[in-house]
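A short worksheet on the structure shown next.
A protein chain is absent from this complex, but the other protein chains hold their places.
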Amino acid sequence: MIVGERKPFDEIKEMVQDHKKIMILGCGTCVAVCMAGGEKEVELLAAQMRLAAKLDGKNVEVMEDTVTRQCDREYIEPILEKARECDAVISMACGVGVQLLSDLIEEIPVYPALNTRFIGTNEVEGVWLERCMMCGDCVLGKTGGICPIAMCAKGLVNGPCGGTNKGKCEVSNEKDCAWTLIYRRLEKQGKLDNIREIFPPKKYGLHVNPIRQVNEAYLHAEMEEHHG
Amino acid sequence: MKQAKKLLEEVGIEGDRVEMYNMGASDAPLFAAAVNEMTERARTLGPNPLKKRG
Partner (left out) sequence: MAKQSFKKALDSGKFVVTAEVGPPKGTNIEEMLHHIDLLKDRVDGINTTDNQSSVMRISSLAVCRLVREKGGEPILQMTCRDRNRMALESDLLAANVLGINNVLCLTGDYISVGDHVDAKPVFDLDSVQLIQVVRMMEQGKDLGGNDLDGPVKFCCGAIVTPEADPIEPQLLKFEKKIKAGIEFVQTQAIYDIDNFKKFMQYARKFDVKILAGIVLLTGAGMAKYMNANVPGIFVPQNLIGELASAPKGEALKTGIAIAGRMIKQLKDEEICDGVHIMAIGREGLVPDILTAAGL
């Protein structure tokens, strides 16, 4: 899932300082799970905005809402009318949600309340770890299910580097050395030969942003259905 | 509680204005102590900044 973190309050307050009627829109999927932009967080941010407005002697109306997710039009559409009554929207979704919402209500500025940080999972409750960097050329089948791009600070595909130390990364004692983990995992599976081969350089040509992915079969079927 | 204090501090309201006390319903002495503590804090911190703005 996508993991993000709410921006410092001052930064958000400054973004909307000239606006009088603000909607705060949350997202009920990824950012709700990582406790950054779900319904609860919307409530808290709205309360802070109202308190801050009062302290500054400003008259600001803050509305709240949360949708299932902000990366699909169909979930956003029901609240668009309400959003259009405001002069600004603070979206607590990831960068994708902020942009989609902005595309749909162009004339009204949409501000991001979050810094979208990575895709990952939770290690324990309250702790999330980056696990995938979306390189578009997955080698997990060869590395025993441990990603060298995401888990190795340098993203090496022929690791480890010389900075590895007792299974930890040179960057920090709190980071595991991905390649030590990969070695041990493949050792358990009896598949060390996987990494005895030299992996070639990554093909960055696969990731020219923004990438567009098309399901040809689906589009073809749609066309046939509509045009006979 | 730590989170609530942090959220208030972010807005510019002193976190010490809120506190959570755990006590039995009949524990009068503890209740009185808590009230005294919070009253003292309120005195030290001064009027709630929100009050000035009405």
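Labels for the chains are A and B, by order of writing; each one numbers its residues from 1.
The criterion applied here is as follows: a contact is a pair of C-beta atoms (placed from the backbone, for glycine too) under 8 Å apart; a residue touches a chain by one contact, two chains touch by 3 or more.
Quantities reported herein were computed from a predicted structural model and do not represent experimental measurements.
Participant: If I'm reading the header right, one chain is hidden. Which shown chains does it touch across the whole complex?
Facilitator: A
Participant: Which residue, A:Gln17, A:Thr68, A:Thr121 or A:Asn158, contacts the hidden chain when the whole complex is considered?
Facilitator: Checking each option in A:Gln17, A:Thr68, A:Thr121 or A:Asn158, the one touching the absent chain turns out to be A:Asn158.
Participant: Which parts of subunit A are in contact with the chain that was left out?
Facilitator: Those residues of subunit A that touch the unshown chain are 153-167, 170-171, 179-180, 183, 192, 195-196, 198, 200-202, 204.
The definition used in the following text is that only the chains that are shown with their structure count from here on.
Participant: Where on subunit A does subunit B make contact in their complex?
Facilitator: Touching subunit B: residues 8-10, 44, 47-48, 51-52, 54-55, 57 of subunit A.
Participant: Within their complex, state which residues of subunit B touch subunit A.
Facilitator: Residues 7-8, 10-13, 49-50, 53.
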